[in-house]
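Data block below; observations after.
Of the protein chains in this complex, all but one are displayed in their positions.
For subunit A:
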Amino acid sequence: MPMSDTTSTSSTGTPTSPAGVGWFSALANPTRFLALSGRIVPVLAVLSVLVLVIGLYLSFAAPEDYQQGSTVQIMYIHVPFAWLSMMCWGVMSLAALGTLVWRHPLADVSLKAAAPIGLVFTGLALATGSIWGKPMWGTWWVWDARLTSVFVLFLMYLGIIALTRAIDDASRAAKAAAIITLVGAINLPIIKFSVDWWNTLHQPAAVFRLDGPTIDPSMLWPLLIMAVGFTLLFFTLHLTAIRTEIWRRRVQAMQRIAARRAEGRTR
């Protein structure tokens, strides 16, 4: 039974990397990573709760839109969800590069752990968007460029999740998922610029523009704080998911060893 890179390094102890490669490859040792992330996760969790509470308070205190009324408050969660759905694929693409180029043993764990989180954020972005769209556009869903491309992103997350769970050999699954992730990264610029390239119902970019944001500061600040809060939440969840996956692989490896021992005893 082939073991994944992670379990094999964890069972042998420290990886045989030359000294002075840097902290990034030092993190390749799962034990060291677990120790460090164990300290970071609680801090991140507290910070994200704090920022989200402040952001929620500010976004409810923010002025109502003169046209949209109180429904504009959906923006403060919809926009961060949409940003994060793309950022998560970005993180996964970096992890994919880590798997294929640097062969960092934790990169594939990171990719596998990020996919379900990204799926949830994308689903939430689509759901909040359609709840917002019903009173504003009069319809739950239109097949316009941005909605369609985000929906494609949703499908790609599903595909990656299916792929990582269809192959039992962890390192082989990681490489396959990494390749598909990198190919799928083509979709990211398409989503970002879809509203500029095609005339669609979805409004064009209002925050990240070359000529500065066109959104009023009284609404921009709560939005940015919410975005920071959800980003912190994402990293909290992502690190936790990576830790869970490492523990899961260790348990699997131990079960294999135990099974092998039990087999030896009966024989």
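Things worth noting here:
Here is the rule we go by: a residue touches a chain if its C-beta (ideal position, glycine included) is under 8 Å from a C-beta of that chain, and two chains touch if they have at least 3 such contacts; residues count from 1.
In this text, contacts and distances are computed from a predicted model.
The complex appears with one chain absent; UniProt names that chain "Heme exporter protein B" among the candidates "Energy-coupling factor transporter transmembrane protein EcfT", "Heme exporter protein B", "Dihydroorotate dehydrogenase" or "histidine kinase". From the options A:127, A:183 or A:257, the residue with contact to the unseen chain in the full assembly is A:183. Of the candidate positions A:40, A:127 or A:166, contact with the hidden chain is made by A:166.
Only one residue from A:34, A:47 or A:100 touches the chain missing from this view: A:100. When the whole complex is considered, the residue among A:71, A:130 or A:148 that touches the unshown chain is A:148. Residue-level contact of subunit A with the missing chain is found at 100, 148, 152-153, 155-156, 158-159, 162-163, 166-167, 172, 175-176, 179-180, 182-184, 186-187, 190.
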